[in-house]
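The chains shown are only part of the set, and none of them has been moved.
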Amino acid sequence: ALETEKAFGLENAIAFSMGEKFQLDDILDAQQFDRDILTAIFKVARDMEGIEKGSSGSQILKGYLMATLFYEPSTRTRLSFESAMKRLGGEVLTTENAREFSSAAKGETLEDTIRTVEGYADIIVIRHFESGAARRAAFTAGIPVINAGDGPGQHPSQALLDVYTIEREIGKLDGIKVGLVGDLANGRTVRSLAYLLSKYQNVKIYFVAPDVVRMKDDIKDYLTSKGVEWEETADLMEVASECDVKHAVVMHPLPRLDEITVDVDSDPRAAYFRQAKNGLYIRMALLKLLLVGW
Amino acid sequence: ALETEKAFGLENAIAFSMGEKFQLDDILDAQQFDRDILTAIFKVARDMEGIEKGSSGSQILKGYLMATLFYEPSTRTRLSFESAMKRLGGEVLTTENAREFSSAAKGETLEDTIRTVEGYADIIVIRHFESGAARRAAFTAGIPVINAGDGPGQHPSQALLDVYTIEREIGKLDGIKVGLVGDLANGRTVRSLAYLLSKYQNVKIYFVAPDVVRMKDDIKDYLTSKGVEWEETADLMEVASECDVKHAVVMHPLPRLDEITVDVDSDPRAAYFRQAKNGLYIRMALLKLLLVGW
């Protein structure tokens, strides 16, 4: 299932007409998406917001079966994908503890597990503790594979929902100023987000992190090479003074601990629960696109 | 979701006409139910007994999604709710181990979890190890919440099915004599049942328990204040001699150990497996009422 996306480029951008095949066979990493396909996916996600019980959209995936193959637990992500599938009339096979697949044998390969599961389902959503596992699964599988997080690697549906949320909250993606705050060295979400934001024009990114967990050079170099302006600081206040804080949006992948207090929840700028809901719409869109096309 | 039930009182009793909104937004404790609403719920539960594959009722909840958020395992209760939902054409998101939701973050609040899950589902069935957790969930959630047991607190669907079973087995609830046997100090079921039985007339309750696990005073005082006759003893035989044993009904919430031997199972008075089935009908009724009304 790994062939098409490699051949996919900007020139196909115009071909997103209804009923046509989706350009990607699998969702593996943020690098697969260009600006045109992001725009088109966000349009589908927006349509998903209107799908209600009994509406025509709610049976789009009737008869399709999704297997959630989770090698490490992530209830939040699993439920989001399973809800997305069921909201579209599809069905789910759940493996909350996919490690058990191999434990009896003390060592079945991921590839063998995939070849078995692809016989049972129409699409696989995989969460794995090893970077690259989703790509290996996609290489083996004859059905679409979605990477729901592979260790320190990628979590592309999370990156998409972050960008989608900015667009829904702010109304645009060109010309925005984004502060990325926290542990930037180890957070896979912020890395993917920085990558996707580089697709848009006049974006300015502020990296706000203590010295020991600063954003790594590879991303900074990448942004520079793409003409994206960025600044680095350890002081959130300094960034705030440069941004239009009144129209700012506070996002968070959740769960939160005490980095955002509940006092903020009632502020209209606190978008994190809307963001979680947007994750549902993005996943509905991805499942629809991979299984039945545009 | 906690507003309506507070305003709910006897005066609404007449308004249970088909298609109307259910008076309760959530099912949190036995105290929410008065005699009229119990009668009406039992009528719906009775209708549920007639729902078979392909019957018109079997698609009542098509398109609805229930999340079972279980912070402690209870396979029996979980399956009963999930079967109820599916028998009505609804779908289920299962979290058998909801503690994991927060474990990664070592401390997401219940409230944050609820605000995420309410984005994925239409109704939440919660089982929790802390008394009051279901009420906190209902206070946060914009969708209905059913308490499937919160620690030493309440388990209202269990209490309802107990009363429903008595009515189905005996044919009436006024004028009955009920012996509650076992650990009465710690059993949440018997406390809720005593509470609900006080809604009926001329009920006599016998508390049969060893001294160390006697029914606590709060319930006894409550019954006295409601004019319910009760007696206390450690001797089951003494109670038996005062009751119409020939038409008695033996109930048990299950699982049982050796307090009832399998020899009793074939006795027509042994109602415990019918009682488990009644739990299904009660839960079907509650899901129907909360999601689509009378």
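In order of appearance the chains are A and B, and numbering begins at 1 in each one.
Following the convention adopted for this analysis, contacts are C-beta pairs under 8 Å (C-beta built on N, C-alpha and C of every residue); 3 or more make two chains touch, one makes a residue touch a chain.
Note that this is a predicted model, so its numbers are computed, not measured.
Oligomeric state of the entire complex in this file, given as copies of the one sequence with 2 shown: 3.
Simple rule for what comes next: only the chains that are shown with their structure count from here on.
Centre to centre, using the average C-alpha position, chain A and chain B are separated by 40 Å.
Contacts from chain A toward chain B in the complex involve residues 53-54, 58, 73-76, 79-80, 82-83, 86-87, 94, 96, 254-257, 262, 273, 276-277, 280.
Of all residues in chain B, those touching chain A in their complex are 62-65, 67, 91, 93-98, 100-102, 104-109, 111-113, 115-117, 119-121.
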